[in-house]
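Yeah, one chain of the complex is gone here, protein chain that is, but the others are all in their spots.
When the chains are written out, they are named A, B, C, D and E in that same order, and each has its own residue count from 1.
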Amino acid sequence: MDKDQLNDIVAGIAKNYSEREEIFFTDPNKHFPNKLAIVNIVKDLRRVMFPRYFGDETPTGINPEYFIGETLIRIEDSLRRELREALLFRGGLATEELDARVDQICATFFSRLPEIQRILLTDVQAAFDGDPAAQSKEEIIFSYPGFFAIFVYRIAHELYVQDVPLIPRIMSEYAHGRTGVDINSGATIGEYFFIDHATGVVIGETTTIGNHVKVYQGVTLGALSTRAGQALSGVKRHPTIEDDVTIYSNASVLGGETVIGEGSIIAGSAFVISSVPAGSRVSLKNQEVNVRTPNKDHAKCWEI
Amino acid sequence: MDKDQLNDIVAGIAKNYSEREEIFFTDPNKHFPNKLAIVNIVKDLRRVMFPRYFGDETPTGINPEYFIGETLIRIEDSLRRELREALLFRGGLATEELDARVDQICATFFSRLPEIQRILLTDVQAAFDGDPAAQSKEEIIFSYPGFFAIFVYRIAHELYVQDVPLIPRIMSEYAHGRTGVDINSGATIGEYFFIDHATGVVIGETTTIGNHVKVYQGVTLGALSTRAGQALSGVKRHPTIEDDVTIYSNASVLGGETVIGEGSIIAGSAFVISSVPAGSRVSLKNQEVNVRTPNKDHAKCWEI
Amino acid sequence: MDKDQLNDIVAGIAKNYSEREEIFFTDPNKHFPNKLAIVNIVKDLRRVMFPRYFGDETPTGINPEYFIGETLIRIEDSLRRELREALLFRGGLATEELDARVDQICATFFSRLPEIQRILLTDVQAAFDGDPAAQSKEEIIFSYPGFFAIFVYRIAHELYVQDVPLIPRIMSEYAHGRTGVDINSGATIGEYFFIDHATGVVIGETTTIGNHVKVYQGVTLGALSTRAGQALSGVKRHPTIEDDVTIYSNASVLGGETVIGEGSIIAGSAFVISSVPAGSRVSLKNQEVNVRTPNKDHAKCWEI
Amino acid sequence: MDKDQLNDIVAGIAKNYSEREEIFFTDPNKHFPNKLAIVNIVKDLRRVMFPRYFGDETPTGINPEYFIGETLIRIEDSLRRELREALLFRGGLATEELDARVDQICATFFSRLPEIQRILLTDVQAAFDGDPAAQSKEEIIFSYPGFFAIFVYRIAHELYVQDVPLIPRIMSEYAHGRTGVDINSGATIGEYFFIDHATGVVIGETTTIGNHVKVYQGVTLGALSTRAGQALSGVKRHPTIEDDVTIYSNASVLGGETVIGEGSIIAGSAFVISSVPAGSRVSLKNQEVNVRTPNKDHAKCWEI
Amino acid sequence: MDKDQLNDIVAGIAKNYSEREEIFFTDPNKHFPNKLAIVNIVKDLRRVMFPRYFGDETPTGINPEYFIGETLIRIEDSLRRELREALLFRGGLATEELDARVDQICATFFSRLPEIQRILLTDVQAAFDGDPAAQSKEEIIFSYPGFFAIFVYRIAHELYVQDVPLIPRIMSEYAHGRTGVDINSGATIGEYFFIDHATGVVIGETTTIGNHVKVYQGVTLGALSTRAGQALSGVKRHPTIEDDVTIYSNASVLGGETVIGEGSIIAGSAFVISSVPAGSRVSLKNQEVNVRTPNKDHAKCWEI
Partner (left out) sequence: MDKDQLNDIVAGIAKNYSEREEIFFTDPNKHFPNKLAIVNIVKDLRRVMFPRYFGDETPTGINPEYFIGETLIRIEDSLRRELREALLFRGGLATEELDARVDQICATFFSRLPEIQRILLTDVQAAFDGDPAAQSKEEIIFSYPGFFAIFVYRIAHELYVQDVPLIPRIMSEYAHGRTGVDINSGATIGEYFFIDHATGVVIGETTTIGNHVKVYQGVTLGALSTRAGQALSGVKRHPTIEDDVTIYSNASVLGGETVIGEGSIIAGSAFVISSVPAGSRVSLKNQEVNVRTPNKDHAKCWEI
């Protein structure tokens, strides 16, 4: 670029800044929460809940209360800072209200941790029962991406139900980026939940899932498409999955009024947009099988 | 390993080196472009386009031209170095031609940035209209992986159309690795494009997509399989998607002559290898639903 | 949190520790292998096999044996340490047995490297023949996630067949996290294997795959669901894919007795749970196509 | 440690916390400025002043104003944050006063930069004239620790004269740690100043130095010892060095009333605690030289 | 280098390896302690002793016992590992003895921490009384290199007195590298010790220092030179400094029988190799001052 061309491009981009508030929001008090800080909160919570699995400094048995207490104090310190940024970003709170909200969110959030830890152990049990390839429960906690995604969901959900903006989204997208599993923090998910192989699973904001449900990779529990945008915000748009349902790989179950009855099995690639009763087996119709002589000439074009 | 065994293995690998040019190309002037440098170019372009979203040092409003100009100069400096490596890797250019090509690529590329920035705002709008769970446009820019994949595609595409080797691929695979979305930089994609949930989407090199198209996770816009390899290079092998089409999760649309007519809707898991007219709804045939008593004994083997 | 509330939460978590061995295993001699060390072993093996592709310090042609030998010595040093941790974690070996096992695993593992390198070149060839968008074989080695996943599988498999615990899993999940491809290290996979676009592919532990097989993104070669857990450990639960088969995007082939005969083609989204003979084309039945007037009013709700 | 012993030690340290405010100051609004941020301010200022010497992204000649402007905006953003912390740490300012103080400090500080840059070039010239081993002026800017220490002093001094707490100290100690040169930011130092070899030089808070002064390693311009502490705060306790003085290695010049007259030369190891007139040569008295037979038996004890 | 030359050099170096045990000690069970781990132990101890000064995560006042306890557990875990390496490196201990020694060292070391913390506060007080430039005690703790060197000495000394090999040396050299102060961990130093400006101070292994002593930069408390090497190991070779002594910059006090009597003052650059009684002022003899006309022609050669 020569100097004139550079200046033209700069002017073009600066013009976009000045015309579009989305690009360059000018309120100096709005900042996004810090993604790295939130990721570290997630990691520290994981170390508190499964203390000898992650991180170099594994606590010994001398006095684990020191470890738990010190880590929670540090997490709270960091979480408070990010909560404040997130609430300021959305706006509409006076300073005193802000502090009170942060206090209340933290108190409720941290008091839930022992119970979340208990529920996560039911998820470990479900994975151990559901996957013969797992050699131990420790292996599941240590390395299963589906379990990691559920862990992050269960944390993020506790903030979602307290109407915290942005932070649950950042947590979900962190898990999404690492595992390919996109569970909206608004979903309601029961105990003994198992996601096998993980990649490509999508679970929408208003989904309800019972106990002992198992889904495979690529499963979508989603909404019917809309371009009405925000008009549907808050409406139940995603399905209800009752207890003991199994959904195979790449199946899609869509719609807020769709209920998959207790104990049903949904075949892979199924596309379900209406309810089915308890005990259903949903499968695709008659696949055709045509036999012809196998083509072994690899240099030729293969078509279906 | 003892010393003899080690020496044998070393000899075996060294033999492979000497016999196979793919493993150990001996031309000392061939180097791959630097992946990290290219990733940083992508990140810096993102900061120029959405300046208060990413990175610690957010520009104030004092004089944003300084920020834009300085960042572009730095990007150009880095891009020039990588362009040179990429063109040298492919070979076939005299030194003076090389410099002229780099000049021309940069001049064209940077002059497109304000327009790309404008188009990206249409993509933000499409996501905002299409996802009731989005609380603001800012949240989309800040955290939606589908939007990130489109952003990287729009950048990489500008280099692809100028016949730059390797760098568009590195950019695409960077986005692919982070989001699970594999958009070949050769695809042609209109405005107001929205990829919801993102993971598993594949869009092939010769795909053409109109305006206001929406695709869900797991959608493939691909080619029919070939083992003819390079003979098909440059031929249109991927489909054409007209305006206002919606494609649900895990559907596949394949083939260079396949056209999905304007306003069509493709159901999840559909496998489409021939054209459909405007206004089509393509769905899977009659799924079977068999009801039986739900099996609540979790210790038993469940079969479909 | 005030001091009382904090102490209550700490006590609750500490109680979970003391009651559940999965959370806080108290055997001081059990440690997980180090994930980062194992990732570095994978990266170093990649540098030995494809020496001018990855890492700053590319060997010159002066004396590549030094490079190979030194890198292998370093890898062995690191691998031995992790093998020891992994075997100790599972337990049941006396100290002398442990050393002998580590010696034997290393000797066998390293002696396989030249052959693995040779097979990987057949995979590169398959990708080059199968993807017209690939501009060179170098581009495949350098940037194709499917090839990376196969590379990691072929390494991890050599440890799996020697009954090494945990480390093959860590390797597989590393590749899984980066590429969205989950190949269990227990699978048996022939030469000239190509995974196109990669994201969402799952290949189970007891899968057998022949030569010249090609699978697309989202393909599952899996098991039928079970909740019987460890009772099925070691049983063949995943399908057999014979030579020259092509499987399109998002198809699922499940079950230990399912055999896809030589030269077959499986359409996208197919859900196959029983065997098909050689030369089969498996596709979904009659998709319905209903045409209606395209709805161009983007503000309205679109339904399928 | 067993649990009892640990708890005793913890209690002992906690008791120290509660009794000594220096250890654990309880005011939650007091934080130290961030050392790393301040080090980065120093580095960024160095890049603005000597733009092609430090850092990867060297500006090209296209439009250096963009580089300067953008870097200064970023520095100001960071400096404001640290100034606020430093002023809050000292306390005593109302919120509005705080903002006004920060505004004023920044306005004055940044307006001084072009002049500081000019003076630093006189220091480069002095080093070039004074050191035959310097191959170029660029080598001095790029690698001389004495020049680096002077650079940091000249920056820190501008904050000291505006009564900024803590930050000038952090800057000085950063230079001290890297070069072994401890120049208190309160000192007043003229143009064409050269510190050769650098290590061990100490220049106290109330020192005054003229133009064209040269000091060698180990030189102290200090105070006479006191244990009266803060009673002497603000009093001139360090010497005055007039123009054109040279001070050799390890000499000490002490005391607030000590003046080294113009053009004087102080010998190495001299210990000067009273004034000397212009043109003095200060040296140590008659060193004794006793000759004896050299002892070549290295195994024996050597004494002086 | 061509291949022959390379191979010759390699052979030359390998020959040195095989001939000189210092270069390449072949005992596979000897490893040096890890320098980084030891540096982190020092840093963590500093955070325990001065908890709101260093590190991002400053404990709040809720329950500092959690912070202290958890940090000490982590430090002990790390210190045990390094103690084991250091003792193995020296050799001569059976395995059970090793464990018992490590237990004992840790128990004694940690029980000393509250007392060390108390003594360090006397050093802070001495610095505050002795340096009018210090604006607060906090500034001394936060940023004075002399205080940092004393802190590290007081920690390392506790390990020295328990005959721990290598680790005290690594700690001392860490402080030496950062501050230019080389205090051998074997020295015995009383309370209220102040090192002003720090750089260049050397305090030898068998030095004894009383209370309320103040030394300036460049002061050596050393030994007379020997080439008798290890024959003098353990003999008192360094001086004794009684209470209330002040030693000015660059003075050297040498010899194991040299005693500086209570309340003495040693002038800068003094070289003292025999004892002086209490209340002495030791200074250099009559410095000559010769006056001549100052030479203002900077282009001329200046001589002393």
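Quick note on the criterion: a contact is a pair of C-beta atoms (placed from the backbone, for glycine too) under 8 Å apart; a residue touches a chain by one contact, two chains touch by 3 or more.
Source: prediction; values computed, not measured.
Across the whole complex, the hidden chain's contacts among the shown chains comprise B, C, D, E. Per the touch definition above, the residue from E:R52, E:R74 or E:H212 contacting the chain not shown is E:H212. Listed for chain E, the residues touching the missing chain in the whole complex are 1, 5-17, 20, 22-26, 28, 31-32, 89-90, 129, 165-166, 169-170, 173, 176-177, 180-182, 184, 186, 199-200, 202, 204-205, 212, 218, 220, 222-223, 225-235, 237, 244, 246, 248, 250-252, 254, 261-265, 267, 269-272, 276-285, 298-304. Residues touching the missing chain, restricted to chain D, are 48-53, 58, 60-61, 64-65, 68-69, 72-73, 76, 106-107, 110-111, 113-114, 117-118, 121, 124, 128-135, 137-139, 141-145, 178-180, 197-200, 214, 216-218, 224-229, 232, 246, 248-250, 265, 267-270, 273, 283-296, 298-299, 302, 304 (touch as defined at the top). Considering the complete assembly, chain C touches the hidden chain via residues 57-60, 62-63, 65-71, 73-74, 77-78.
Assume only the chains that are shown with their structure count from here on.
Any chain touching chain B that also touches chain C appears here: A. The greater number of contacting C-beta pairs, out of the two interfaces C-E and A-B, is seen for A-B.
Averaging C-alpha coordinates per chain places the centre of chain D 23 Å away from that of chain E.
Centres computed as Cα averages put chain B at a distance of 52 Å from chain D. Each of the following residues of chain D touches two or more other chains: 1, 6-7, 10, 62-63, 66. All chain pairs that touch, listed by label, are A-B, A-C, A-D, A-E, B-C, B-D, C-E, D-E.
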